[in-house]
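Only one protein chain is missing from this complex, and each of the others stays in its spot.
In order of appearance the chains are A, B, C, D, E, F, G, H, I, J and K, and numbering begins at 1 in each one.
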Amino acid sequence: MTYGQGRTYKKIEVIGVASSSIEDAIQQAVSRAQKSLDKLSWFEVQEVRGHIGDDGKVNEYQVVIKVAFELK
Amino acid sequence: MTYGQGRTYKKIEVIGVASSSIEDAIQQAVSRAQKSLDKLSWFEVQEVRGHIGDDGKVNEYQVVIKVAFELK
Amino acid sequence: MTYGQGRTYKKIEVIGVASSSIEDAIQQAVSRAQKSLDKLSWFEVQEVRGHIGDDGKVNEYQVVIKVAFELK
Amino acid sequence: MTYGQGRTYKKIEVIGVASSSIEDAIQQAVSRAQKSLDKLSWFEVQEVRGHIGDDGKVNEYQVVIKVAFELK
Amino acid sequence: MTYGQGRTYKKIEVIGVASSSIEDAIQQAVSRAQKSLDKLSWFEVQEVRGHIGDDGKVNEYQVVIKVAFELK
Amino acid sequence: MTYGQGRTYKKIEVIGVASSSIEDAIQQAVSRAQKSLDKLSWFEVQEVRGHIGDDGKVNEYQVVIKVAFELK
Amino acid sequence: MTYGQGRTYKKIEVIGVASSSIEDAIQQAVSRAQKSLDKLSWFEVQEVRGHIGDDGKVNEYQVVIKVAFELK
Amino acid sequence: MTYGQGRTYKKIEVIGVASSSIEDAIQQAVSRAQKSLDKLSWFEVQEVRGHIGDDGKVNEYQVVIKVAFELK
Amino acid sequence: MTYGQGRTYKKIEVIGVASSSIEDAIQQAVSRAQKSLDKLSWFEVQEVRGHIGDDGKVNEYQVVIKVAFELK
Amino acid sequence: MTYGQGRTYKKIEVIGVASSSIEDAIQQAVSRAQKSLDKLSWFEVQEVRGHIGDDGKVNEYQVVIKVAFELK
Amino acid sequence: MTYGQGRTYKKIEVIGVASSSIEDAIQQAVSRAQKSLDKLSWFEVQEVRGHIGDDGKVNEYQVVIKVAFELK
Partner (left out) sequence: MTYGQGRTYKKIEVIGVASSSIEDAIQQAVSRAQKSLDKLSWFEVQEVRGHIGDDGKVNEYQVVIKVAFELK
């Protein structure tokens, strides 16, 4: 990549869900997005939420991220 | 759906327009999105706007929503 | 277009990059989006950023916009 | 109206109050604004609030909107 | 109530859910809050969301509001 | 005033400047607005800024407020 | 208090009203909250509003604050 | 102007539209506002939007600004 | 739970503090809230802060969350 | 200062703490910043917080401000 | 630069002023910041404002940006 040359990126919004950690939820979203899109470049966390089980334990993290990739 | 299992959702932004009410404008956007996407799960209202006719009556509501659906 | 009739629009988020000006970066994003989408209607600037070269000159503007188009 | 020609709009902030619905509160504000201004073009909802009666019923909706009109 | 006299209010955040309309979801939240609190004074809408059924119909509105009441 | 009856309010944005305190700057803005408008009802502080003199003392507070009044 | 040890705080939202100053309105809210809660720790101002009398004088300040206290 | 003396400013919200650049759209709004108001002092950009023609070219910039002027 | 049936939730704001990780601070807040409330449903992260020890190590994470539960 | 000439300002973020009033906390921050910086020009309040003593009295105001000064 | 390696950046907030265009005001701020800092990497526009002359012409753009550079 050379700075200063015309380029275009697209950002999409995805939500990854994982039981273990915020980082795993991000990776879950990124891995799934990678399947249908050419090559992802970066992400930005928008929101961190989660579900609480009957035992009062956080049983999943739901992380909303924006993922960006170049439009060739 | 079982909580705690890895899942991914995508959110898209659509604008529904209807003359009757805010609720109809939301349904307009959801129905159209449903046509090209598998199965929608929830929506979040982002913005409510509208157009005013020459007679000073609100003649349409334009509601910007985010619609989410699971990526299988 | 007649006001008051049910219609739906979609908004996507794209980033245009150009070395000359903010306006060129917007046009870069719009032109690229036009290639794969039917007919764009309007845009909204979300963020203006840029890269600075070793000589301390802004060598590109990166403008994040939302682009809207009607879903027929 | 032709796109691309120099025009100017003004936005004012008004609050409509009505007992029946959010849509009626919007129309209340628009109708009153129309009395003293030439011709209104569109509105944007800023805030939705309301008052609760002694019986625990919402007895009015107070909707803050911005109303826009062209300055000829 | 006389303006200028020391008073204190408390605000709590509740979410009303109803299938029919945004106004009904607000009333649902207000009615339930009224049960355990002395006398509510006003509400402010924070967020409007909803669930979409398998048939692509909005089957409930979830409205997050803040409800305020005086602390005597 | 009776709750539930159709009413309309207008909000304007004014900036009061005073050397003594934030409260005086608010009153300065309210008093000036009162001159040209019928009867003001309430205000909402938007922003608090100020100027710093050569001696490092705050020599004025500039408070941006919205002032609301009923449109009869 | 020792840093690094598991602790939990709760924040509640209260509105203090006083005729004299913003500081008095904050103290009004804090004093009332102190009555029913064990021991308050800090506050954060959310919003400053007020009422304007018929004579164009600010006759009360309404300050929305969040008050935090430790859950033992 | 002397700092520290009581003064009041008013801010109004206008939208300038121009086909050439963001700067021209700002000037369009300022020039029109100047016609009916005594003497403007400063502006603050709120939003930058625009319309896209059938050929995929941005054919106008719509810039929402707040314009401030002193109330004598 | 059946979608479309009238329900009400309440959200409270709590701050969990833990030395090990952001996830532990969230769990700390959830566990404490669970003690005095019937059954929690989900959480939303509002703010992540922390304290820094004299040795320049982050010695605790302070995570502000909103916790929601159904009002039966 | 002449408008229209190239100039540059820097903004830094400081927190002033004082027991008496919000205005004193602002002055505390400004006076300390003035010590190490050439000449300050203006400030903008970002946040107002405070500590509550065991007796339920606000015993200090903590005001976060941005302070600006010209880079010569 | 290799992704994945520990690095630290600092962001400072500067305001560039120029009479000709928004882009020139950005460059003005970047050039001045470059003088006292090692090597700048990118910028983010925070706010665009300006001054209006007696003739109703925008006579300067004041652009608030954040500038980032690596801490070696």
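Things worth noting here:
We take it that a residue touches a chain if its C-beta (ideal position, glycine included) is under 8 Å from a C-beta of that chain, and two chains touch if they have at least 3 such contacts.
Worth saying up front: this structure is predicted, and the values here are computed from it rather than measured.
For the chain that is not shown, the touched chains among those present are A, I, J, K, taking the whole complex.
Residues of subunit A in contact with the chain left out of this view: 21-23, 26-27, 30-31, 34, 39-45, 67. Listed by residue number, the positions of subunit K touching the unshown chain are 3-12, 66, 68, 71.
Although one chain is hidden here, its contacts on subunit J can still be listed: residues 12-19, 28-29, 32-33, 36, 51, 53, 59-60, 64.
Assume only the chains that are shown with their structure count from here on.
The chains that touch subunit E as well as subunit I are G. Centroid analysis (C-alpha atoms only) places J farthest from subunit B. By residue number, more than half of the contact pairs of F-G reappear in one of the listed pairs G-I, E-I or C-K, namely C-K.
Distance between Cα centroids is largest for the pairing of subunit C with G.
Subunit H has its Cα centroid 38 Å from the Cα centroid of subunit E.
Multi-chain contact residues of subunit B (touching two or more other chains): 12, 22, 51. Going by the touch rule set out above, the chain pairs that meet are A-B, A-C, A-I, B-C, B-D, B-E, C-H, C-K, D-E, D-F, D-H, E-G, E-I, F-G, F-H, F-J, G-I, G-J, H-K, J-K.
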